[in-house]
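After this line comes chain A, so read on.
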Amino acid sequence: MSDPLKKSAPVLEMADVRKSFGPVAALRSGTLSVTAGSIHALVGENGAGKSTLVKIVAGVHRRDAGTLRFEGADVDFSSTAESKAAGIAVIYQEPTLFPDLSVTENIFMGRQPLGRGRRIDRAAMLAETRAIFERLGVDIDPRRPALGLSIADQQIIEIAKAISLDARLLIMDEPTAALSGVEVERLFAVARSLRDEGRGLVFISHRFEEVFDLCDTVTVMRDGAYVATTPIASTTPDAVVEMMVGREIGDLFPKQETEVGDIVLKVDGLRSAGTFRDVSFEVRSGEIVALAGLVGAGRSEIARAVFGVDAYDSGQVTMAGKPVRPGKPRAAIAAGMAFVPEDRRRQGLVVDNSVAHNVASVIRTRLSRLGLLTTASENKAVGPWAGRLEVKTNALDMPATTMSGGNQQKVVIAKWLATSPKLLIIDEPTRGIDVGTKSEVHRLLSDLAAQGLAILMISSELPEVLGMADRVLVVREGEITAELARAEATPESVMKAATAGREALAPELPDVLMKEVSA
Partner candidate 1 sequence: MSALKPTPATAGSGGPSGSGGDARSERIYAAYARPAWQRWLFTRETAVIALLVGVLVWANVEVPNFDGPLTLYYLFLDLMPILLIALPMTLIIITGEIDLSVASTVVLTSAMTGVLCIDLGWSFGAAALAAIALGAVAGAFNGFLVGYVGLPSLAVTIGTLALYRGIAVGLLGTEAKTGFPDEWTDRVKERIGESSYPQVLIVFGVLAVLFVLLLHFSSFGRGVYEIGLNDEAARFSGVDVARTKLLLFVLAGAVSGLAGVYYTLRYDLARGDSASGLELQVIAAVLLGGVSIFGGRGALHGVVAGVLLIGVITSAMRLQGETENVTTIVIGLLLVASVVTPSLLAWASGRLPSRGRGKSGPGRSDPA
Partner candidate 2 sequence: GGGDGDGDGGGGNGSSSITFLPKNLGNPYFDASSTGGERAAEEFGGSFEEVGPTNATPDAQVPFINTAAQQGVGALVVSANDPTALGDALEEARDAGVKVVTFDSDVDPEYRDVFVNQASPEGIAESQIDIIAEQIGEEGEIAILSAAANATNQNTWIELMEEYAAETYPDIEIVETTYGDDDDQTSFDKTAALLQSHPDLKGIVSPTTVGIAAAARYLSTSQYKGQVALTGLGTPNQMREFVEDGTVTAFALWNPEELGYLAAYAAHALVEGDITGEEGDTFEAGDLGEYTVGADGEILLGDPTVFNADNIGDFDF
């Protein structure tokens, strides 16, 4: 844990910072030291606690324990206003914009330039926005409302916001996730110039090529704890991944060979204006089909349309030969579909409801006798499913809010397995789930496929896609650009199909993962 960068003063120092949300220990010992004039990478798996650490620095959350020093002084921010005032700018992982306000106002809210008589100087504000956009090389009208901006554009507004703050510490939590190659390059140029001005930067990303391209130091986190800090120059992607994953990764993708059966789901020429078009594919029983692509490619939208949560403009969805009524999740469920959505807390679960009510939420019509439903009958039906998935909870009437992300995901899966589906659509099955649970989920998916279930999986984690799928469909900007059999699917082939046409950086996946994937 020695600090190799003594040469210039640290802007930010964190040691042994702890934070729990109820029973979930999101951060067990967060340690980070950022020097002025450097770009510091923070890497770790989903749920490693990176965002939590960032939010503590920003004053969104307050730490339970540990030290936090900014520019040499102990600080304890109780609101984001305080951290901002101190000179810290943060780009959060999820864009947080005011949809009704203009882009310019979003950038300057709360600290608009004032003219005479403390009036907002709109001309100055607009000019400054244009200057920032010029520097970033983006082409967004500063006067349009934020409502309706694409995720990438929203992310750019966040970046502009942070840059305009003129802060001494700039933290960027996965700013590139939704950006194209050109936009990424521009962002990097700005980041480097900020570094050269002597500011400290923290950069969080899952893309190692970016980390190794941009940063000079890297800190690795695992399971909410600090692992190591090393200069980029003296490490390799392989070494970083080893530190990140830390434990037996061999059985992370326990894919079984299965017997592929009849066509269960058939999607034909699905189109939704502005989101996706010409989407056709099929999924057979016993088969795991993955939808791969960059974040924002429209995979989730396709899945939502298939399941009927969203309407689509044209095309057809067929289950076991019978057309499924569009726009009606109930019809999809009746046809044998199950859907584990990407956002657990907002879509997958009613987090304020009990475990029992959540697990029973789809099957409860079936549990009713003469139209009447009792808690006892729900509990009776739910118990075994909770057991099957080894859900950790004190009692079935505990609200799901109290559970960890991995346990919540198990509840969602239990709720859908209870419907005895023919097809399981699962969007980001292991997002924000710890490594142990992750392999449990993978084993479960594999078992289910072996028992004859058809599975359509969406994942942004390439290893997961390559490790679990029998077939990979690559989506780019709303279109399926490639269909790859398990044997053909390599990181290169998938990334090529996902980024073709965009000036993407060469996808270099660390060797470790490649080996492990092809095992």
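In picking the candidates, the idea was that all candidates are chains of the complex that A comes from, given by their letters.
The criterion applied here is as follows: contacts are C-beta pairs under 8 Å (C-beta built on N, C-alpha and C of every residue); 3 or more make two chains touch, one makes a residue touch a chain; residues count from 1.
Values in this document were obtained by computation on a predicted structure and should not be read as measured data.
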Complex member in contact with chain A (any copy), out of 1 or 2: 1
State the interface residues of chain A toward candidate 1 in the complex, per the touch definition above. 59-62, 78-80, 261, 285, 309, 328-330, 332-333, 339, 341, 346-353, 356-357, 360-362, 364-365, 367-368, 371-376, 379-380, 382-388, 390, 393-398, 415, 417-418, 420-422, 448, 451-453
